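Every protein chain except one is present and positioned as in the full complex.
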Amino acid sequence: MKKKTIGSLAAAAAAVLALSACGGGSSAEAGKGEINYWLWDANQLPAYKQCAEDFTKANPDITVKVTQRGWDDYWGTLTNGFVAGTAPDVFTDHLGKYPEFIKNKQLLALDDAVAKDNVDTGAYNAGLADLWVGEDGKRYGLPKDWDTIALFYNTKLATDAGVSAAQMADLTWNPDDGGSYEKTIAHLTVDKNGVRGDEAGFDKNNVEVYGLGLTGSGSGQGQTEWSYLTGTTGWTHTDKNPWGKKFNYDDPKFQESIDWFAGLVEKGYMPKLETTVGASMADTFAAGKSVINANGSWMIGQYTGYKDVQVGIAPTPKGVSGKRASMYNGLADSIYAGTKKPEAAIKWVEYLGSTACQDVVASKAVVFPAITTSADKAVEAFKAKGVDVTAFSQQVDDGTTFLFPIADNAAKVDGIMKPAMDAVVSGKAPASSLTAANEQVNALFK
Amino acid sequence: MTTTHAPATSRVKSTRRRRPINWRKSGAWVLVAIAVAVSVLPFYWVLRTALSTNGSLATNASNLLPADFNLGAFKRVFGLQSPEEAIADGGSGAQIDFWIYLRNSVLFAAITTASAVFFSAMAAYAFARLRWRGRNVVFSLFLATMMVPPIFTALPNFLLIKNMGLLNSMLGLVLPYIFMTPFAIFFLRQFFLNMSREVEEAAKLDGASHLRIFFQIILPNAAAPLATLALLTFIGQWNEYFWPLLVGQDESVRVLTVGLGVFKSQSPQGAPDWSGLMAATLVSALPVLILFAIFGKKIVNSIGFSGIK
Partner (left out) sequence: MTTLTRNASPAEQVLPGTRRRRGRGDVKIALFFIAPAMIGFVLFYLVPTLRGIYLSFTEYSILGEPEWIGVANYQAIAKDPLFWNALGVTTQYVLINIVLQTALALGLALLMHRVAKSTIIRGALLLPYLMANVIAALLWFWLLDYQIGIVNFLIDSIGLPKIAFFGSAEWAIPTQALINTWRHMGYTALLIFAGLQSIPSHLYEVANLDGASPMQTFRKITLPLLRPVLALVLIVTIIGSFQVFDTVAVTTQGGPVNASRVLQFYIYQKAFTESDFGYGSALAVILFAILAIVAFIQMKFLKGNESDLD
């Protein structure tokens, strides 16, 4: 009914304007013509344009139009595209978003194609391919890349403090006294009078350089903030992953870790949450305001791009389990269920997920491709640029990663956990207050 | 334009001079100077950042001069850097066709402004100067549209344009704006209310039609508010972002705001290409500045001038 109203009004307006509305001719066959592909990271645009060209060379009857739009606009315009039926045939997909798309039947299942074309999901790094299988057991994406967490640190400030690269690579942590991680952070902290954080007379209210930088409270995931610590305690975000139905923010193990984390602020070793709303943590790092920054591998380019700042990359500390831990997140390419050229789209997605394209991506040294051999090439490409990224890749090699928590209601969970974690990290509430938030979160799944 | 001097202002000025309160005037100038400083100084920072190298900005955060002086940001804005160079400079690998975006922006802003101001003036005339039943109710409805949260309208309008087959066309871009803007109607109505009826009544007695009154009396007399409104509308349209982003995705109809959006942060947690963003801000503000420089004087003059033919 609604549609009709709009339709007739449209017709009326068209008549008034004496326009001849020209519908786009969409009679092309399903396996031919131009398909649209979207991604958000502009740094990867050259690589994927190259892939598109190579792909057209191999499949002369298909061309790929690559469109890039920034993260902030990406999801809004994509949703509008879903509603209007104008979404791109293929697009870069995120784990935090795709459960919602599955629920609303916006994604094309790839199982038949993957079986028919013998796509080897074993070529991808362990676990990545499984991330993109929905609760219904169907596959909704082919992995394109992955990321882990490591510690970026300012080598000059560390050396000044007598902290060596070897020490940085061998940190330990526990939630009780923080282990050598906390000792190092304390030692790297310097107040206005030049007194270090572990020395007598340290003025925690006038800190010049913080030992550890802070991006934010981490909301419910703490991907770069605290998950590399909580992951070593045996704690997991959800009862199972993927598709957990119950969150564990009420676990004392977790709350203990968060109390330690928030305590760093109180001790003056980490900036107050309220002071971190503004310039990115990386920029304040470059300005010499903090020495260690835990951050994701997608930020390598940013951290190594500053002039006059020497950056070292150390693995995350060994924790309670005696091992390191890093959240393991991956992107994939998905196909829009409303595509008019499913066959061409599938060909393109398979090409994106193939060694041919992922090697091209690897050569640009921006991210780690999903295919194991391509990821190795990326490590080499980074090395050629003078950046040692083993701190990121060793987590995968050693099997110390855990998967990004995938669950329904991601946005609603975030809506509850963001304010709750903000309150804790800013010292306005104890970590035990997260129990109440956890109840709210779990109520979403009832 | 013959009488360019506003009698009101000149009189006030002369009376002021006679009084021994010059301190009042100098005080006023100090206030003006402060206001100008507050308005303009941040733009120095914009310029300073635009002339800096991205990689050096953070390390020179408190330096008042450009950090590592470099014109790369402007080159990026005009699409003169190769993607590799741009990425190395902390920019994005996106391709930029500056002149096409500029053309589209000019077309988009000019068409919508001219058309919306004209049609809104017609409507405002009906609301302010004509007598008809239901006038205030209809006006209230129009006024109410100003209060509709844009979130409501974007999606249905997008669907409408799509169903008309106008996605990625200039017509689709301008269509929602060309008939009126609620603000323009409201604005002009308030001015028309204040106009004297004397001349209008006289013209009516002479048998002039409403059309003639509108074109020959109302519009010329409202030159000042019309010019002001046009300028403000143009600026607003020039900066319009979300709608062109939705409807004008295609390269051929992409406007400046959307095209230069690549200088904003492109990935979560990433920092924007600050120098590129600031250079883009300056460059895209330039056409409006030029417009103001050309027509600004006219606006001043016409504001003081309130004559009829």
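Going in written order, the chains are labelled A and B, and every chain counts its residues from 1.
By our rule, contacts are C-beta pairs under 8 Å (C-beta built on N, C-alpha and C of every residue); 3 or more make two chains touch, one makes a residue touch a chain.
Remember, it's a predicted structure, so these values are computed and weren't measured experimentally.
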If the hidden chain were put back, which residues of chain A would touch it?
2, 5-6, 9, 13, 16, 72, 76, 79, 82-83, 100-101, 104-106, 271-279, 283-284, 287, 289, 411-412, 414-415, 418-419, 422-423, 426, 428
Contacts of chain B with the absent chain, listed as residue ranges:
2-3, 6-9, 11-13, 15-16, 25, 28-29, 31-32, 35-36, 38-40, 42-43, 45-46, 58, 61-62, 64, 119-120, 122-123, 125-133, 135-136, 138, 140-153, 155-157, 160, 175-176, 178-180, 182-183, 185-187, 190-191, 193-199, 201, 210, 214, 221, 224-225, 228, 232, 235, 239, 241, 257, 264, 272, 274, 277-278, 281, 285, 288-289, 292-293, 296-297, 299-300, 303-304, 306-308
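FYI, only the chains that are shown with their structure count from here on.
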Residue numbers on chain A that touch chain B, as the complex places them:
6-7, 9-10, 13-14, 19, 21-24, 40-46, 67-73, 77, 80, 83-86, 215, 224, 279-288, 295-296, 298-299, 301-302, 305-309
Under the touch definition given earlier, write down the residues of chain B that touch chain A in their complex.
53-59, 61, 68, 83-84, 87-88, 90, 92-94, 154-156, 158-160, 162-167, 171, 175, 245-246, 249, 261-262, 264-271
